[in-house]
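Could you have a look at this structure, given as structure tokens, before my questions?
The other protein chains are all here in position, but one chain of the complex has been omitted.
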């Protein structure tokens, strides 16, 4: 089989670096080039000590010309500038930014900036394969989900699609890489031996994306369409920063409309995800380290019989299923390959 | 002033070590001895690299004989065996274990073991000075609170005492030292780069203690009595293990019966704790690292205006305000000293 | 091509877990079974959260019967009991313990226990492929090197084989997993924010193995034989424990017999290792994180022109090139495969 010509725009951030790690040995991909404004013309290994290859960062234009499929791993606001010309030139685009995840009016409200390609949103397909894989296969523009969004949606979808719960609270903790490679306030000495919440009380930008997903799933069930009908799910969301590099743990609370005992609840989740290659449902509680470097989402639902609360835990690698490896899962769908090609469910321990 | 003769039983665990760090330089205390079954006769510094003193661990009996006040930093179940004879001998006892924190019948239900000194519970005073300081001053047996309990109670007390909330969820993360010095499953390679929940869905032993506290405060308000009347508060509690040695962050959710906007809510907390030397209320979100090595509890209450949820954050050092320095705060009360003697509000950073 | 039937004895330690991660997706290997005394009959995922497969740990005997090649990932002292019967039954054996790395009389001196299969040492081939690959291809018993040994030997071999240095000091730091999964004194709270030396002043068991390697290379050069002639290299070795899970950094000091300037020195290393797929020589200083999860050894040699000291840095993943992935590199040689099959040079970052 001919290998797909793939390029990466923005290869010096964590998303781009992880994509490179996955695409270099991917059996059906030819990684034809990668760019970084900051590092153009310099060796890959200067920016990425873990990638000891002789390749150089090229210009954006050079990468675009050689590629049939382009991953955009650039900051929010830049993808919506670049995508139109790429699509017009017949390229397929997989965007890791937030630019095409939300209706433009919602985007503008939460990201505090005008949307520059609002018309493209209607063409975009939302890249959460467990719900949108039918659309992803044929998509020219894939909007890959946010990291908290992936973990939260997968944790709550079974309950929401069955109409089982209300009053949802999503409490989450993330490793530092979620803030990006050049984020302020992430120096080791300020983060180690520290745990804190941030962007609390309804202020984090992943909120509308989680709500949109759950609303779609509430209205459409498993086989959802990006631009299909939608319910009205609202959530309270509290992100925390944990002193680790990778990993997200979501602890979601919801009030059951109908109480399911522990075994029944576990059964609902096992049934819901039984054919998903990258979702693990278990009685054992998930640990973020169990997903490090993999494309796995590890989920365990529980009932607190004393108080009637349903509590669902889900763990992902924020740079894996929360970002780059999920984008590769989508690439596999776009190329008609087995979804698991070049990806792993087994993580690195310790 | 004559210095009080104080001894520590069980000085090789984290609670005992931290007590030693605080009591050695305490201006009104003579630390007359300390014991450890495992290390009896050996130098302190063999067990504690950070305490380079020439002293030796002595026998329990030797320490008891020399002391007027004894700290019990021994495992649950042993304090209730030892306390009766100490009290009979006229010693005052400050217990760091769980043995005298709960009514014996509740203790037996949650700790799965018969209580050996149930009659002593009636004499015990609960060592949370912000609510029980009047009783602590004259107590002969102080039951120092659990770590999660201190952070949770201080976070929620203002709302509960004013009858402002219902449906309480306490989501908490703790450093590893909370599990004790010889806990299984705490090896570095399994914990670093990992975040997970444990003892979920109503199974953690601090639940009845948090509920009892909040119930007392609901019924009695600020000036509570250990054995006074009590309400019926129930909570959902989810502890998590964070990859750090010290620190607890509580993120408490509650549904307001009457919605207080952000500024009003902050004002309620500032008023409630205005005279407390070791409670800091701020608009800034607490960070566990801001309390390291101190006796501080740092609190910030927020309203999520989108969903109507009240969210309260509180941070402590689990070995400080969550254990040893709180016990020293109680000691100061027992000795009629200023509560802040030998304690600090300023932590170690970074 | 028919896949080799491979089994793992001792699959619940870090070496066994890492082997499993690498062998599960290896294209030329059928992992027919794995055993653990402690976990026999239980699911793999109970012991290894990162390996979400349904397989069970089997008995040692069951694994042996199904396998043509066996990895022994069991403690020192047990491999030499098991290996004879395996070899007699016509199995090929790859041992990760220290049992066949040293002449029996040296083993007895350093490991303080009699050797139970001294005659087998003469059949063993030392599994450092950069020097012994010709022997490894045909070996029935491979003794895989120690972690510090691999990093130290690769760092110093070019200088020693050319007779360029004397007075060698090897200063090294390792992550905690090097101590094994059940090691004492490795709890998170004692290790985090801590750095210390251990087994200093000529007491660490990897010393005779490093000295033997360098002595062979001094006498035989690149194409060494396990049981060939040997020089008399002696080293001062100081291991340190760093607060991390994986990784070894060796900082080796040596007095040059002939001073090579920086560029010349770098050239010597580049030439020496130019055909090695898993050795990276660079002017940039190695970082352990650049090798995490890979089979890479990253080396940089420097001259301190002020004092005349030659200093060589080398980094490996102690569970990778220092243990499991090096054993897979040897397996590839044993099976006549490309040495790089199923292995990667690109690590996980961050």
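Details
By letter and in written order, the chains are A, B and C; residue numbering begins at 1 in each of them.
Keep in mind that, in the parts below, a residue touches a chain if its C-beta (ideal position, glycine included) is under 8 Å from a C-beta of that chain, and two chains touch if they have at least 3 such contacts.
What you see is a predicted model; the values in this text were computed from it and never measured.
Across the whole complex, the hidden chain's contacts among the shown chains comprise A, B, C. In the complete complex, the residue from C:196, C:222 or C:257 that touches the missing chain is C:196.
Touch with the chain that is not drawn comes from one residue among B:140, B:291, B:309 or B:332, which is B:291. Only one of A:85, A:113, A:187 or A:340 touches the absent chain when the whole complex is considered: A:187. Within subunit C, the residues in touch with the undisplayed chain are 169, 171, 173, 175, 189-190, 192-198, 200-202, 207, 234-236, 238, 240, 242-247, 249, 251, 253, 262, 285-289, 292, 302-307, 309, 311, 313, 315, 350. Against the chain not displayed here, subunit A makes contact via residues 14, 175-177, 181, 183, 186-189, 191-193, 243-245.
By the touch definition given at the top, subunit B reaches the unshown chain through residues 14, 17, 20-21, 24-25, 45-46, 48-53, 177, 192-193, 245-246, 280, 282, 284, 287, 289-294, 296, 298, 344-350.
Just so it is clear, only the chains that are shown with their structure count from here on.
Separating the CA-averaged centres of subunit A and subunit B is a span of 39 Å.
Here the CA centre of subunit A is 37 Å from the CA centre of subunit C.
Multi-chain contact residues of subunit C, defined as those touching 2 or more other chains: 14, 177, 192-193, 245.
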